[in-house]
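What you see is the complex with one protein chain gone and the rest in place.
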Amino acid sequence: MNGGRERSVMGASGAAPPAGVGADSGVDSGVASGADSAREPILRVRDLNVDFYVEGEWFPAAIDVNYDVRPGEVLAIVGESGSGKTQSSMALIGLLPSNGRVSGSAQLDGKELVGLRSSELHGIRGAQIAVVFQEPMTALNPVYTIGFQIVETIRAHRSESPKQARERALELLRLVDMPDPETRIDYYPHQLSGGQRQRAMIAQALVLDPKLLIADEPTTALDVTVQAEILGLMRDLRRRIDSGIILITHDMGVVADMADRICVMKDGRIVEAGSARQIFYSPQHPYTKLLLAAVPKLYLEPVDDADRSAPAPSLQSEGAPSAVGANAAADGLTDEPSDAPVLVAQGLTLEYPRRGRTPAFRAVEDFDLVIGAGEVVGLVGESGSGKSTVGRAAVGLLGVHSGSLKVAGCELRGARSADLRRAREGVSIVFQDPGSSLNPRLPIGQSIGEPLLLHRVARGKDLDARVADLLEQVKLPASLRNRYPHELSGGQRQRVGIARALALKPRLLIADEPTSALDVSVQATVLDLFSELQREHQFACLFISHDLAVVEMVASRIAVMSKGHLVEVGGASEILRHPREQYTKELIAAVPVPDPDAQKDRREALARTSTA
Amino acid sequence: MRHNRTPDPMEPTLHSDRQPDAVPDFASGVVQDDLTAGAGENAIELKATEGLSQGQIVRRRFLRHRGAIVAMCFLAATVVLVTTSIGWGPIPGWWKHDYHTTYPIAIAGGRPTLQISFSEGVHIGEHPFGQDTVGHDMFAMTMRGAQQSLTVMVLIGLLATLIGVIVGATAGFFRGKVDTLLMRFTDMMIAIPVMVIGLVLGRWVNGASALTLGLALAFVEWMAMSRLVRAEFLSLREREFVDAARVAGASNTRIIVKHILPNAVGVIIVNATLLMSAAILLETALSYLGFGIAFPDISLGNLVSEYQSAFSQRPWLFWWPGFFIIVIALCVNFIGDGLRDAFDPRQRRIPSARKMARAARKLAAR
Partner (left out) sequence: MLAFIARRIAIGVVVLLGATFIVFMMVAIAANPLAELRASNDPNKEFLIARTTDLLDLDMPPVLRYFKWLGNLAAYLWGHGTFGTSIVDNQAVSAQLVVAVPTTLKLVFGSVILAILLGVTVGIVTALRQYSSFDYMTTFFTFLFYSLPAFWVAVLLKQFGAIRFNDFLADPKIPPWVVALVSVIVGGVAAMIAGGRARTRVGIGGVATAATAAVMIYVSATGFLLRPGLGIVGVTLTGVGVAFALTALNTGLGNRRALLASLSTVAAGAALYIPIQYAFLYASWPVLLGLWATSAGVGIVAGMAWGGDDKRVSGRTAALTGVVMSVFVFADRLMQAWPAYVGHSRVRGRPIGTIGAVTPELEGTFWLGVTDTLTHLILPTTALVLITFASYTRYTRASMLEVMNADYIRTARAKGLNERTVVVRHAFRNALIPLATVIPIDIALVFGGAIITERIFAWRGMGTMFIVALREGDIYGVMGYFVITAALAIAANIVADLIYAGLDPRIRVNA
């Protein structure tokens, strides 16, 4: 408890940064931080505690939280799920669920927020403290136009005429670079794209010039290229509006891109606080180090191996599969000439069939890809690119419309159930959402054993032994066999998913965003395990992900998809360092890297290319 | 009752994956399992549910629903009373009178002999529920009526559930033409008011036994169930664990029976209870109108019908059968509510301010 306070006080008072790190702090993200740290904080949080009443007891969600926010400054609160980062911020404006309570102190410009009457809170919310939420689709009311919702915010706090308010709303929509704002102002949220919705959300938040803006995972629900746009917008706005910003996120890349100061939260406490450079370049607390190490990093510049592994001590083992991949790429798939490719797609076209009056939807068109035995190929693309559809087709969950798809030696086009059954002995899949991919009514042992049982590989005692063995392989105790999915954590569930996929010793594994639902630290261990298993069993893998950094860690070759088409395929380092296609270049440029200096360079480079 | 999953308050985005336009249906129970939350490696999360199967969790939540437990006790007591008092089939009865003999009038006017007072306790007497003008024992008649009504209720409940599940599961799982065909048929049946088919069927089996009436009426009540089961199947079949089972090589039958049905069981059980409470009201209404169980056989409905004109002189003839209908239907409704709370993970109990304050004091004392 005391430790947390000490550190945050240290952060607030700007204790001397370790030598050599803070030396060139003058050029920090375009904010003259030297001048700013002298300004009075607009928000002063002291000993803030948030508790939740559950099952007859109070559980702490945030413990003795201390921090300050100054005007024009971005304070990032970083932590994994359950760390209390969101709830400690929502507590500021009294938006806790009804079983929550808050104590301590939070002063906005000297005015105490904790324990404020609801009528006074109404005056503060929206006008002085505004919030941008994570999911703009659900956070905007679907039955009102965005114009109405922005105007409503203005008129709730100021007596402006509808006309004036609408003018102001338009002005804000222009400010957030909404395309064609005069028309879009009368659109309903569902008529806008994800990025436009988030722009509308930001416009609504800024419309009353709030002193403090709380951005709760503002870009998590967006694709990387859209995320880059929104981050660019927020960076641009921050210079103009002079509000303090609290940025709540789990994404270290976003933090590196935006933050001036950082609080790292774990289990409700701030374990470390300091300037962005302090946290990134000389983290003190073990958890901060662990967190930074766990983040997959995109290595775009050719660097020698010693440098690569240095900042990621826990992931050193990751070097190995990359090396394997590099070999495979270098040898041009001739590594194991005796083995035929496990997946061959030629002119593959996939359609979701017509349902009722919903017309057929062509998700993938003219897709070519070959995966050799034992090779890990990353398939990268943004949402709606058709990458998951390819994965589903490869395990026979979706029929082939035209072209050819051979998996483990079986042609899946027009395959009958007997053919599918044969093909499925050689291919299996790990799904994205470990919560949904396990039957909640079956003990996990049964879920793992199902393929073995159904393919008559094992039964009875033998089956039990095989299941225990599989659990051991994914580093779970065999005693977990009789547990139900809801008793397991997300990471454990995903291990179970992997165990099930490996049950039949497949030649090809489809991994459909296997780690995107997990926290970074959990993701790191699951990726570790995956690489280890891949090395051991030498199965080929189609690793589908939206995260280039994750794909780079595991894959030797990368295929990039966009809007149902294959953009380009190539060796991992080649694609990442020397992309040929414009789309790939944009995709790579949009990924924020968890390193403030490198990210700044990338940003500037991007700005140069886009203006050029 | 979300409190078994403690991270909920710390995860405000839990609901974000739910369709905002999903039509809430208070009768439908589980729509979406919240296990998808993926709340990470959170210690508190696992605390309350450690080592419990889904079934045990449901049972535990059900037992916490006080209304449902009280209703359960009442219903059990009623069933025991009804089955043992005048005897039923092989079960011998302990009550001295039967429902078809006329007895000499015990008290003038056939007044009930049941007396409950603080000083003398419960006095049952010769004819606790009173007698009608010719001397029938009202207690025996009410028991017989309740037997009949319970039989019809259970029969309709089981049979209509079976039909509804089969139709709904087939339509929802296979989709396409099968679905269109089955749902058009269901639409047709729904276009016919329940009372209308009920009356027509009742007219058909006129004067029939409880058994035939129950069988006939089951064909009236299955439609709502089939729609709900279909909706449930449509959503469950898109879940990843069904895909996983398919990749593992499971046949359609196995997927339906082993993977989807167990997950739809909440919806089915909850609606089966609601269906039963509707069933007893339907049966008594038909019998009241003279299209269900008819004299000389007895149902609670035709007892009310028979004695309603005597209300001003012999109100007890009217009160008792009505009382039993209400008790049975009310208990079944409450049990259904308890089951819904138990099966529906979205239902979260917001604790009372008093309880929260008590826990806070406890925490402070520590």
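Chains here go by letter, A and B, matching the order in which they are written, and residues are numbered from 1 within each.
One rule holds in what follows: a contact is a pair of C-beta atoms (placed from the backbone, for glycine too) under 8 Å apart; a residue touches a chain by one contact, two chains touch by 3 or more.
Model, not experiment: these values are computed from the prediction.
Taking every chain of the complex into account, the absent chain touches A, B. Set against the missing chain, the residues A:Gln204, A:Thr288 or A:Ser447 yield one that touches it, A:Gln204.
Contact between subunit A and the absent chain runs through residues 93, 95, 118-119, 121-127, 130-131, 133, 135, 138-143, 152-153, 156-157, 161-162, 188, 190, 204, 357.
Considering the complete assembly, subunit B touches the hidden chain via residues 12, 15-16, 20-26, 67, 184-185, 187-197, 199-201, 203-204, 277, 281, 284-285, 288-291, 301, 304-305, 308, 311-312, 318, 322, 325-326, 329-330, 333-334, 337, 349-350, 352.
Throughout what follows, only the chains that are shown with their structure count from here on.
Centre-to-centre separation between subunit A and subunit B, using Cα means, comes to 45 Å.
Of all residues in subunit A, only 52-59, 61, 80-82, 84, 86-87, 90, 96-101, 134-135, 137-138, 142, 217, 355, 392, 395-397, 421, 424, 428-429, 431-443, 447, 450-451, 454-455, 483-487, 489-491, 493, 497, 500, 503, 517-519, 522 touch subunit B in the complex they form. Across the complex, subunit B meets subunit A through its residues 3-7, 9-13, 15-16, 20-21, 33, 35-42, 44-54, 175, 239-241, 243-250, 254, 258-259, 262-263, 350-351, 355-356, 359-360, 362-363.
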